[in-house]
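What follows is a single structure, written as C-alpha coordinates, with notes after it.
Of the protein chains in this complex, all but one are displayed in their positions.
Right after this comes subunit A.
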Amino acid sequence: MWLWNKIKQLAISFRAGMVTLHYPFEPRPAPEGFRGQPVWDHTKCIGCAGCASHCPARTIFLRDICQELRILLYDSSRCTYCGRCADLCPEKAITMSDKFELATDNRQDITQSLELFMMTCQRCGRCYDLEIKNYIDRLSSLGYRYDSLEARKVIRRSTADFSPEELEKTVTYERPGRLEK
(Lines give C-alpha, C1' and ligand atoms only; values in the text may rest on other atoms or scores of the structure.)
Protein backbone atom coordinates (compact mmCIF):
# COMPACT_ATOMS: atom_id res chain seq x y z
CA MET A 1 0.00 0.00 0.00
CA TRP A 2 2.71 2.37 1.05
CA LEU A 3 4.82 1.57 -1.98
CA TRP A 4 1.85 1.83 -4.31
CA ASN A 5 1.16 5.35 -3.01
CA LYS A 6 4.75 6.37 -3.55
CA ILE A 7 4.61 5.05 -7.12
CA LYS A 8 1.47 7.09 -7.73
CA GLN A 9 3.16 10.19 -6.37
CA LEU A 10 6.16 9.56 -8.59
CA ALA A 11 3.88 9.26 -11.58
CA ILE A 12 2.21 12.58 -10.80
CA SER A 13 5.54 14.31 -10.38
CA PHE A 14 6.94 12.89 -13.61
CA ARG A 15 3.82 13.68 -15.62
CA ALA A 16 3.91 17.28 -14.42
CA GLY A 17 7.56 17.59 -15.42
CA MET A 18 9.23 20.90 -14.89
CA VAL A 19 6.78 23.74 -14.48
CA THR A 20 9.11 26.51 -13.35
CA LEU A 21 9.29 29.28 -15.92
CA HIS A 22 12.60 30.57 -17.18
CA TYR A 23 11.65 34.00 -15.99
CA PRO A 24 13.38 36.49 -16.03
CA PHE A 25 15.50 35.07 -18.84
CA GLU A 26 12.36 34.57 -20.86
CA PRO A 27 9.74 37.28 -20.54
CA ARG A 28 6.37 36.37 -19.19
CA PRO A 29 3.90 38.80 -20.68
CA ALA A 30 1.04 39.87 -18.47
CA PRO A 31 -2.43 38.80 -19.59
CA GLU A 32 -4.93 41.13 -21.14
CA GLY A 33 -6.63 43.34 -18.58
CA PHE A 34 -3.74 43.11 -16.15
CA ARG A 35 -3.60 45.91 -13.63
CA GLY A 36 0.01 47.05 -13.83
CA GLN A 37 1.49 50.47 -13.40
CA PRO A 38 -1.00 53.21 -14.30
CA VAL A 39 0.10 55.55 -17.07
CA TRP A 40 -1.21 59.07 -17.53
CA ASP A 41 -1.86 60.52 -20.96
CA HIS A 42 -1.11 64.20 -20.53
CA THR A 43 -2.93 65.17 -23.69
CA LYS A 44 -6.19 63.86 -22.32
CA CYS A 45 -5.90 64.88 -18.68
CA ILE A 46 -8.07 67.83 -17.72
CA GLY A 47 -6.76 68.11 -14.18
CA CYS A 48 -10.11 67.36 -12.54
CA ALA A 49 -8.42 65.59 -9.60
CA GLY A 50 -10.89 62.70 -9.67
CA CYS A 51 -8.06 60.19 -9.46
CA ALA A 52 -6.36 62.05 -6.62
CA SER A 53 -9.44 62.24 -4.46
CA HIS A 54 -10.44 58.61 -5.00
CA CYS A 55 -7.06 56.91 -4.69
CA PRO A 56 -7.43 54.51 -1.74
CA ALA A 57 -3.68 54.59 -1.12
CA ARG A 58 -3.59 58.40 -1.42
CA THR A 59 -0.66 58.16 -3.76
CA ILE A 60 -1.76 60.74 -6.34
CA PHE A 61 -1.20 64.34 -5.38
CA LEU A 62 -2.43 67.51 -6.97
CA ARG A 63 -0.99 70.93 -6.27
CA ASP A 64 -1.64 74.29 -7.87
CA ILE A 65 1.74 75.95 -7.89
CA CYS A 66 0.40 79.07 -9.52
CA GLN A 67 -2.79 80.21 -11.13
CA GLU A 68 -2.02 78.59 -14.45
CA LEU A 69 -0.08 75.55 -13.48
CA ARG A 70 -1.38 72.47 -11.78
CA ILE A 71 1.00 69.65 -10.96
CA LEU A 72 -0.19 66.08 -10.77
CA LEU A 73 2.25 63.78 -9.07
CA TYR A 74 1.89 60.03 -8.97
CA ASP A 75 4.17 58.33 -6.49
CA SER A 76 4.13 54.65 -7.32
CA SER A 77 6.03 53.56 -4.24
CA ARG A 78 2.82 53.19 -2.25
CA CYS A 79 0.48 52.32 -5.12
CA THR A 80 -1.68 49.24 -4.64
CA TYR A 81 -2.52 48.94 -8.36
CA CYS A 82 -6.24 48.72 -7.69
CA GLY A 83 -7.00 50.62 -10.88
CA ARG A 84 -9.59 52.83 -9.27
CA CYS A 85 -8.04 55.92 -10.90
CA ALA A 86 -8.40 54.41 -14.36
CA ASP A 87 -12.03 53.51 -13.66
CA LEU A 88 -12.96 56.97 -12.55
CA CYS A 89 -11.10 59.12 -15.06
CA PRO A 90 -13.80 60.92 -17.06
CA GLU A 91 -11.46 61.44 -20.02
CA LYS A 92 -9.96 57.94 -19.95
CA ALA A 93 -6.54 59.54 -19.61
CA ILE A 94 -5.28 56.78 -17.31
CA THR A 95 -4.59 53.28 -18.51
CA MET A 96 -3.41 50.38 -16.42
CA SER A 97 -0.38 49.22 -18.37
CA ASP A 98 1.07 45.73 -18.31
CA LYS A 99 4.24 46.92 -16.61
CA PHE A 100 4.92 45.03 -13.41
CA GLU A 101 8.70 44.90 -13.12
CA LEU A 102 8.90 48.02 -11.02
CA ALA A 103 11.58 47.25 -8.48
CA THR A 104 14.04 50.10 -8.36
CA ASP A 105 16.38 51.82 -5.97
CA ASN A 106 15.40 55.22 -7.21
CA ARG A 107 11.94 56.44 -6.45
CA GLN A 108 12.05 58.83 -9.41
CA ASP A 109 12.01 55.89 -11.81
CA ILE A 110 8.45 55.03 -10.92
CA THR A 111 7.17 58.53 -10.26
CA GLN A 112 5.15 60.31 -12.89
CA SER A 113 4.36 63.98 -12.85
CA LEU A 114 2.22 66.02 -15.14
CA GLU A 115 2.24 69.77 -15.58
CA LEU A 116 -1.25 70.81 -16.51
CA PHE A 117 -1.97 74.23 -17.89
CA MET A 118 -5.14 75.62 -16.51
CA MET A 119 -7.11 78.73 -17.39
CA THR A 120 -8.65 81.11 -14.94
CA CYS A 121 -12.39 81.28 -14.68
CA GLN A 122 -13.54 84.83 -15.18
CA ARG A 123 -16.30 84.37 -12.64
CA CYS A 124 -14.86 82.50 -9.70
CA GLY A 125 -11.18 83.00 -10.31
CA ARG A 126 -10.38 79.30 -9.95
CA CYS A 127 -8.52 77.41 -12.57
CA TYR A 128 -9.93 75.03 -15.11
CA ASP A 129 -8.55 73.13 -18.04
CA LEU A 130 -7.86 74.73 -21.36
CA GLU A 131 -10.68 74.00 -23.66
CA ILE A 132 -8.41 74.30 -26.62
CA LYS A 133 -7.09 70.97 -27.67
CA ASN A 134 -5.13 72.38 -30.58
CA TYR A 135 -1.40 72.21 -29.88
CA ILE A 136 -0.55 75.37 -31.77
CA ASP A 137 -3.11 77.24 -29.73
CA ARG A 138 -1.81 75.66 -26.62
CA LEU A 139 1.59 77.06 -27.38
CA SER A 140 0.19 80.55 -27.17
CA SER A 141 -1.13 80.10 -23.72
CA LEU A 142 0.61 81.11 -20.57
CA GLY A 143 2.68 78.54 -18.81
CA TYR A 144 3.67 76.48 -21.78
CA ARG A 145 6.95 74.77 -21.54
CA TYR A 146 9.04 77.38 -23.35
CA ASP A 147 7.32 80.36 -21.82
CA SER A 148 9.06 82.92 -19.81
CA LEU A 149 6.71 83.27 -16.93
CA GLU A 150 8.47 86.35 -15.53
CA ALA A 151 8.08 88.20 -18.76
CA ARG A 152 4.62 86.76 -19.28
CA LYS A 153 5.65 86.31 -22.83
CA VAL A 154 5.34 83.43 -25.16
CA ILE A 155 8.57 82.27 -26.69
CA ARG A 156 7.78 80.02 -29.58
CA ARG A 157 10.50 77.80 -30.75
CA SER A 158 10.14 74.97 -33.12
CA THR A 159 12.20 73.41 -35.84
CA ALA A 160 11.14 71.40 -38.80
CA ASP A 161 13.51 68.61 -37.94
CA PHE A 162 14.61 67.12 -34.71
CA SER A 163 17.32 69.26 -33.20
CA PRO A 164 19.51 68.00 -30.38
CA GLU A 165 20.13 71.57 -29.24
CA GLU A 166 16.45 72.19 -28.74
CA LEU A 167 16.12 68.95 -26.85
CA GLU A 168 19.04 69.93 -24.67
CA LYS A 169 17.39 73.24 -23.89
CA THR A 170 14.14 71.48 -23.11
CA VAL A 171 15.70 69.02 -20.79
CA THR A 172 17.78 71.53 -18.92
CA TYR A 173 15.05 74.14 -18.79
CA GLU A 174 14.28 75.25 -15.29
CA ARG A 175 10.96 76.69 -14.49
CA PRO A 176 11.14 79.82 -12.36
CA GLY A 177 10.34 79.02 -8.79
CA ARG A 178 8.36 82.09 -7.93
CA LEU A 179 6.25 84.45 -9.93
CA GLU A 180 6.96 88.14 -9.69
CA LYS A 181 4.10 90.42 -10.26
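What we mean here is this: a contact is a pair of C-beta atoms (placed from the backbone, for glycine too) under 8 Å apart; a residue touches a chain by one contact, two chains touch by 3 or more; residues count from 1.
One rule holds in what follows: contacts and distances are computed from a predicted model.
When the unshown chain is looked up in UniProt, the name that turns up among "Spore germination protein", "Energy-coupling factor transporter transmembrane protein EcfT", "Ni,Fe-hydrogenase, large subunit" or "FtsW/RodA/SpoVE family cell cycle protein" is "Ni,Fe-hydrogenase, large subunit".
As for the chain not pictured, it touches subunit A at residues 1-2, 5-6, 8-9, 11-13, 16, 19, 30-35, 54-58, 80-84, 87, 96.
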